[in-house]
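Okay, so here's the structure we're looking at.
Removed: one protein chain of the complex. Kept in place: all other protein chains.
For chain A:
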Amino acid sequence: MNVLEIRNLTKKFDDFVAVDNMSLSVSEGEIFGFLGANGAGKSTTISMVASLLRTTKGEILLLGKNIASHGKFAKSNIGIVPQDIAIYENMTAYENVSFFAGLYGLRGALLKERTIEALEFVGLSDKGKAYPSTFSGGMKRRLNIACAIAHRPKLIIMDEPTVGIDPQSRNYILNSVRKLNEMGCTIIYTSHYMEEVEEICTRIAIVDHGKIIAEGTKEQLKAIITDAKDIWIGVKSERPSAIDNLKQIPGVISVRLEDNVVKIASKGEINNLNQIVQQLIKDQIEIRSVEEQAPNLETVFLTLTGRNLRD
């Protein structure tokens, strides 16, 4: 059963087409990854699903019902975790969750029970009386999630829920996403961290210029790219100018530097490894390791869109 179905969805801002005749469906129990660079149209799409924006054309069905005519039903069954933390600093953690759950019609003992449950779920049950101004970034992110789940929505939209937090909090949140999914929630997950998407999403859509350009499981997406390879070269020292030189080598699609590893996406049919290594030596970069890999999701994204996810 499809929890969400988007049919020929279009959104225009004056003459700018942010979402262009997009169609997709998300089945019950999925963790659906929604990937796209800034301005690709994913936030606009999510905003229309969450009824934050009106559609220009097309329809959105939640649990088979059109959200345009069943707005209250749709809203009651969606929980949204916005990218920017959306909580009141001068209300306690408990009051925050309780207030937002109250807007979903929860009252009295049930409201109390669900509020406590949501706080427990995100590991903040002992912080109920504390104000978010005393919280770390990770704790605020967890409270941000608690505010979206107390009413037990069928579909949870998580927009970059792990931005700017420590690895420990990130793991906690990723585990929470899995747990929510096990509890029966369908999740739409957007992130700039490709490894997160690879780790938890069961299906992924890549959005570019308001259109879905690829959709499937991570294996299916990787299979699309048969003519690409990843070359990872461990280096002792980093020098940004050396990266620019590597980009000039035939077949190189992109080069990025991460934690003393030069990550190169290259066309598969061109054998340019020797040239790459020679260029690094010429630029006096000390090489520690060289590794050729099958393309990962980031390479897929880069090859399909021509852009880095963080662009």
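Everything below uses one rule, namely that a contact is a pair of C-beta atoms (placed from the backbone, for glycine too) under 8 Å apart; a residue touches a chain by one contact, two chains touch by 3 or more; residues count from 1.
Here is the rule we go by: contacts and distances are computed from a predicted model.
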| item | value |
| --- | --- |
| Listed names "Gas vesicle protein GvpL/GvpF", "Sensor protein FixL", "ABC transporter permease" or "Phosphonate C-P lyase system protein PhnH", matching UniProt entry of the absent chain | "ABC transporter permease" |
| Which residue of A:L52, A:L110 or A:A294 touches the chain not shown here | A:L52 |
| Residue of A:V17, A:A68 or A:M91 touching the missing chain in the full complex | A:M91 |
| Residue touching the undisplayed chain, where the options are A:G36, A:P82 or A:P295 | A:P82 |
| Chain A, residues in touch with the chain not shown (by the definition above) | 50-54, 71-72, 75-76, 78, 80, 82, 84-91, 95, 99-100, 102-105, 107, 147-148 |
